[in-house]
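Missing here is one protein chain; the remaining ones are kept as they sit in the complex.
Letters A, B, C, D and E name the chains as they come in the text, with residue numbers starting at 1 for each one.
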């Protein structure tokens, strides 16, 4: 604990995910004083047609 | 805000998802008086073997 | 199925939640052709200090 | 109700998922006295590069 | 891992939650062969007015 779910658009590189996991973990460790090993992160990636904003699919926006 | 996660069986068409995002956003705007732009929707689609009901996988039911 | 999680700021009235559940269900039924009984909605309400936007807590924004 | 989300590493067999859904449903029915039909389970499977632990991606650990 | 989120109506006793956590963990350990220590469970409890089914709030149903 804590367990973190990141929901975002598909398409980031493995390197970007690596840096994101590293720096989110550091952020949480610094803020609430837990050991890094305790921090679990799930990255939930979505296609453009699986995300809606302002009543439209991302396929219509981006 | 609000952020809405829709969990459902895979297989709907893009058009169905488009209508669903449109009408869910309208519903939320009408009900709690927020701007459409503020409403984010994630559609989480699952295979039949990733869903259980009544102790059985959907592959055994549907 | 489907199961929908709505994450939003605490403070809406029961009447607003009633209308939201009613109209989200209608929206989903119309869009993906399922029976209303199959649609389950969870409303997850958060205090201002449990929501962050642009790097700040909602208590600092709203 | 209840609705259960299981987040885990991709790679389990359909048979394992079948047994997991069966036995989780039994566990919930026994513990909180609901009918099996009421228990819905979503299995959310993640690639190694979509999971972080201790500040590293699972691709760096496993 | 795995991390499990149980969403259910508020009102179960601590003893019921204890048995549920115990037996869900056993079920997962048996099904996918992980150590009990690796299984994390979050119980998300909802008021009747935070759950919708068939277009109505639980307050109107139960």
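The rule we apply is simple: a contact is a pair of C-beta atoms (placed from the backbone, for glycine too) under 8 Å apart; a residue touches a chain by one contact, two chains touch by 3 or more.
On a predicted model such as this, the values are computed, not experimentally measured, just so you know.
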Quiz item: The chain left out here touches which displayed chains?
Solution: A, B, C, E
Quiz item: Since one chain has been left out of the picture, which residues of subunit E touch it in the full complex?
Solution: 5, 14, 17-18, 20-22, 24-26, 36-37, 39-45
Practice problem: Since one chain isn't shown, list which residues of subunit A touch it in the complete complex. | Solution: 1-9, 12, 16-17, 19-20, 23-24, 26-28, 30-33, 51, 53
Quiz item: List the subunit B residues touching the unshown chain?
Solution: 1, 3, 40, 42
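Just so we're on the same page, only the chains that are shown with their structure count from here on.
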Practice problem: Would you kindly tell me how far, in whole Å, the mean C-alpha position of subunit E lies from that of subunit D? | Solution: 12
Quiz item: Using mean CA coordinates as chain centres, what's the subunit B-subunit E distance in Å?
Solution: 21
Self-check item: Junction residues of subunit D, two or more chains touched
Solution: 1, 3, 5, 7, 17, 20, 22, 24, 26, 40, 42, 44, 51, 53
Quiz prompt | Category of the chain touch graph - line, ring, star, complete, other | solution = other
